[in-house]
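Only a single protein chain was left out; the remaining protein chains are all shown in position.
Chains: A, B and C, in written order; residue numbering restarts at 1 for each.
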């Protein structure tokens, strides 16, 4: 029985975020990194009972703060003012990263420059000459959670695949990514095998032709 | 200028405890281990502003609890009910021993089976065949504080010196003891040199004759 | 996942199986989850490895587990006490393996397991019998011993109060090993005096975040 699905149109960013949200198990503890993945929080339902972690020291993070809710002492990892939900807790940086590194988070969703078929992640540094490097919590997030998922565009502006055989950008973490959500396809990575769960606005055969890694149909 | 002093009589346990108490600097953070050294707390003055640490997870420990003060959740490292002073704080075991190991306590006062002239301490295990070993916090206390002081009888029941050239009992910590208080003399240990600060009920010359380490007069 | 709320201590420990490694909180009686230990005795699991500061006292709790030979190994810092007769007997009979660990190294090894640290260099124990066979290293002129994390399948913990999300607060020196054991075990089982609604605990004062907790059981007020 195949579980492979396909749609005619590429996924919008919101559609991607919604699919990620649905895939997050009920009751999970989740870190949504910064940037695009934070949009996933807008599609989590209260029935899911998902608890959000922000690595600057909080569990039970609520939505972005607005108006009078804005409090400079309550921000997320992207330095955006947020709110706290009932049952929240605060902790210091060593405890926060111990929580991540110790494998206590269920899912972490990150952006990426490249992911290899073996699950290696590059998302912290372009490696361009003269670029000033900055890593933040990227390497901790990559290897800490029970599952690390990536959300990214599948192709560069030049049309090259960001799902690669071997990273050309500097490594963030080795063998850590287990799922990739893109506008064109969703991939499961396990045991050096890349399985295409769905395609969107592209056929499986076109995908095989454009990507430099072996692909299996779900 | 000699600072050496002498008294005709050996020190009682209370006299020893009082001298230790006087030697503790004002404002110091101190751990008094278990057993004999805990008696030092009875001679600390409130003007000294000394804060007591107990390694089971508290700073600002007060006197032994009596009557209605007794609370099974508030005990010291010897499992004796104690009280809390204003300004106390509680913390877990990893934080408590981080505080010790990280060198944050000013003084730790311990009992001993033997101390070597180089400051090696033996106080956790007799090494006797069949003895069941138990270490507790002894090794952490020995090496953690800025200064580790020992209170002990100078001689065994058989009359042998417990200040030795080389330990015959199993080591608790190497080179960690900087002062020894005994009924017969008080010793400063530094750079493999043993200085006698005072004698009590014994002359300096007698001490030199009875102890197997080189002694210097303060 | 919000913790399971068990109706009884027996239900709380029902998953503990033969051969499991079980951390048990407490220093002396303070913080000792006595009702959970009694339930573990009743549930019949054997061949256990127990991680605790001590090795049981008198004729209760962990001491009875040892008396019944349900424990094959104890990892602890201070087994020998005036009333540790069941430990003493089992140990002398060669029926109980002992891994003796300085208390601070025990605490740090438990923390390391919860924090994903693969090992650490500690000055405690350097040059002693308890470092024999272990890797050592001089760092800035001081001797250190390499110690490794202690993981467990289960932790039995006593806290004062939980919310339904598993956030915990403790009471005075009964806090001791609870917060670190909760992080080091795959399943942390906690007995509390009461369970309150989310939002009832001040987020600033939560000592153990609920992410570490799997099972809660109320045992009534055992402090008064």
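As a working rule, a residue touches a chain if its C-beta (ideal position, glycine included) is under 8 Å from a C-beta of that chain, and two chains touch if they have at least 3 such contacts.
No experiment lies behind these values; they were computed from the predicted model shown.
A.B. asks: Counting the whole assembly, list the visible chains that the omitted chain makes contact with.
C.D. replies: Missing chain, whole complex, touching shown chains: A, B, C.
A.B. asks: Out of B:18, B:104 or B:210, which residue would touch the omitted chain in the full complex?
C.D. replies: B:104
A.B. asks: For the chain not shown, which residue from A:13, A:92, A:146 or A:216 touches it across the whole complex?
C.D. replies: In the full complex, the listed residue that touches the missing chain is A:92.
A.B. asks: Looking beyond the chains shown, say which of B:60, B:78 or B:111 touches the absent one.
C.D. replies: B:60
A.B. asks: List the residues of chain A that touch the chain left out of this view.
C.D. replies: The list for chain A reads 54-58, 71-76, 79, 84, 90-94, 96-98, 100-101, 125, 130, 132-140, 143-144, 170-174.
A.B. asks: Please identify, in ascending order, the residues of chain B that touch the omitted chain?
C.D. replies: So the residues of chain B touching the missing chain come out as 26-29, 49, 51, 53, 58-60, 84-91, 98-105, 144.
A.B. asks: Identify the residues of chain C touching the omitted chain, counting contacts across the whole complex.
C.D. replies: Per the touch rule, chain C residues meeting the hidden chain are 108, 112, 115-123, 137, 139-140, 142, 144, 169-172, 202-205.
Convention: only the chains that are shown with their structure count from here on.
A.B. asks: Give me the chains shared as neighbours by chain A and chain C.
C.D. replies: none
A.B. asks: Of the other chains, whose C-alpha centre is the longest way from the centre of chain A?
C.D. replies: For chain A, the chain whose C-alpha mean is farthest off is B.
A.B. asks: Report the inter-centroid distance (CA atoms only) between chain A and chain C in whole Å.
C.D. replies: About 35 Å separates the centre of chain A from that of chain C.
A.B. asks: Go ahead and note the Å separation of the Cα centroids belonging to chain B and chain C.
C.D. replies: Spacing between the chain centres: roughly 29 Å.
A.B. asks: How many angstrom lie between the CA centroids of chain A and chain B, rounded to a whole number?
C.D. replies: Inter-chain centre distance comes to 55 Å.
A.B. asks: Which residues belonging to chain C are in contact with no fewer than two other chains?
C.D. replies: Expected reply: 111.
A.B. asks: Mind pulling the chain A residues that touch 2 or more other chains?
C.D. replies: none
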